[in-house]
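Structure in structure tokens, see below.
A protein chain is absent from this complex, but the other protein chains hold their places.
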Amino acid sequence: MQKTLIAQVVEDTLSTYEKDGGINHIEGPNLPSREGVTEIVTNLLHVIFPGYYEKQELSKADVTFYIWEKIVSVYHNLSREVFKSLRYDPKRKHLDDESLSQQSVEITINLLHSLPKVREKLSKDVEAAYEGDPAAKSFNEVILSYPGLEAVTIYRIAHELHIQQVPLIPRIMTEFAHTRTGIDIHPGAEIGEYFFIDHGTGVVIGETCQIGNNVRIYQGVTLGALSFKKDKDGKLVKGIKRHPTIEDNVIIYAGATILGGDTLIGKNSVVGGNVWLVESVPPNTTVTLKFPELTYSNQKT
Amino acid sequence: MQKTLIAQVVEDTLSTYEKDGGINHIEGPNLPSREGVTEIVTNLLHVIFPGYYEKQELSKADVTFYIWEKIVSVYHNLSREVFKSLRYDPKRKHLDDESLSQQSVEITINLLHSLPKVREKLSKDVEAAYEGDPAAKSFNEVILSYPGLEAVTIYRIAHELHIQQVPLIPRIMTEFAHTRTGIDIHPGAEIGEYFFIDHGTGVVIGETCQIGNNVRIYQGVTLGALSFKKDKDGKLVKGIKRHPTIEDNVIIYAGATILGGDTLIGKNSVVGGNVWLVESVPPNTTVTLKFPELTYSNQKT
Partner (left out) sequence: MQKTLIAQVVEDTLSTYEKDGGINHIEGPNLPSREGVTEIVTNLLHVIFPGYYEKQELSKADVTFYIWEKIVSVYHNLSREVFKSLRYDPKRKHLDDESLSQQSVEITINLLHSLPKVREKLSKDVEAAYEGDPAAKSFNEVILSYPGLEAVTIYRIAHELHIQQVPLIPRIMTEFAHTRTGIDIHPGAEIGEYFFIDHGTGVVIGETCQIGNNVRIYQGVTLGALSFKKDKDGKLVKGIKRHPTIEDNVIIYAGATILGGDTLIGKNSVVGGNVWLVESVPPNTTVTLKFPELTYSNQKT
């Protein structure tokens, strides 16, 4: 009897696969695999911070072989996942599989060539974390345990694929970081050097943000969109600048919300905790909430 | 000597197992296993979004066999875990193991029968995400990378078990989603169609919330309890409506907090970022913080 019941469930479920549009992916070419992308990111973290994740010691004699192996693995897996994702790019639908395959290899090679540059930026991010947090005891502690660094590292990798217009994979990468750290950075955001996010849970950095050098951000900060433009058919207009610009040397304390594509925080400014901003702030300015009026009452009366 | 030390530690630890009430679970019948529940949820995600998680392509020829296998696995594992959890239900303690076992099978079959309905709802949730976020490039991107969809999917499964009064498992499921997404939806909440949570970290939706159709929520929104009623012995009264009601077409922006079982947000209303509400809002109303007074000071003076 159970077999009949299960047969019924299977049949009912299968029949919905024919009905409900948009949430089936059967007989289409494969989509990039979350598991595959996770493996790529993990290997790149090993290459970027050598000696930090390995259980065994990494000696100078081993390191060439070790890195070679990781890079070959990333090369094969990433070019395969990129190929899968290019087949879903509306902008590339005139291209045949051979051209897409060639592009996938080029994109992968470009990403790999960017690694020294990415490492250089991350070495500055590590420094910014150490300098910016009195609780940080060493660079090692930052690399081994700071979620902000992990999120920024994965964002910097994803951004390199984003600027090569790879669909899907950059977002899968930053969502992997979001899951692990609670920090949600869209791969499209542009972020300068010496960037530090402390604690980080709840941080949201939108797709069209521009962030300068030496910026520090705390948990719960949103750099978001103010409102969404709609076209004459009432559909959202996609692809315009919706998120703020943050200039050099700005500090944004916990829980602050800064919204809108025309909102600019001038250099050297400080945005206080919980401040809610939808307009620009000039350079060298500290903005704080006018101390909110509190009500005190004695519980026993 | 080390052996003696370890023996001492083991003995001391074991002796606390006899003393400290309430945090041992030895010689009781098994509790549902977090690992087991995770496996069930993962298999259901494969059934609900076929072709999105597989590394191999899923062809029409394979799909029947593939889904059959997943559903059989869920059938066996879920009926076992439900059985374990029913044995802990105070309301079912008069039932013998055979009755509980029968109920477990029924509950499992009911859950499986609900899958087409759940899929139909989720297909609307995917649409709501695509329509509601200018950064969303495709349905595929939503299904592969939106944490809000993942949390809502797992909530919709858990809710089907909650309404059949299964203890423990629904909460283990939504906490699995909470861990992965930072979104904490109690399985008891009632949520309508076309529901979209963007970014999502820090969202809390309480046990007795009622949410209509076409509602959109951003990161850090709390739909919570205002205060807890206590009985004459000073113990919390459990089981009354403590959380708000949100009607159709409401948007609630980031960081807003809405509290209380009598609080109702009328249809088509908009609650602005960081708004803190403990009373109802009429329909067709936009509620924003009166623009909070900010203090600007020039850092160099």
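Each chain carries a letter (A and B) given by its place in the written order, and its residues are counted from 1.
Heads up, the rule we're going with is that a contact is a pair of C-beta atoms (placed from the backbone, for glycine too) under 8 Å apart; a residue touches a chain by one contact, two chains touch by 3 or more.
Every value quoted in this text rests on a predicted model; they were computed, and no experiment measured them.
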Identified contact with the non-displayed chain, of A:I23, A:V41 or A:L122: A:L122
Contacting the left-out chain: of A:E141, A:E193 or A:D248, that is A:E141
Against the chain that's been left off, what residues of subunit A make contact? List them. 47-60, 63-64, 67-68, 71-72, 75, 105, 109, 112-113, 115-116, 119-120, 122-123, 126-127, 131-135, 137-141, 143-147, 180-182, 199, 201-202, 219-220, 254-255, 273-274, 289, 292-300
The missing chain sits against subunit B at residues 2, 5-6, 8-10, 12-17, 20-36, 88, 167-168, 171-172, 175, 178-179, 182, 184, 186, 188, 201-202, 204, 206-207, 220, 222, 224-225, 228, 235-239, 242, 255, 257, 259, 268-270, 274-277, 281, 284-290, 292
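The criterion applied here is as follows: only the chains that are shown with their structure count from here on.
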Where the CA atoms of subunit A average out and where those of subunit B average out, how many Å apart are those spots? 24
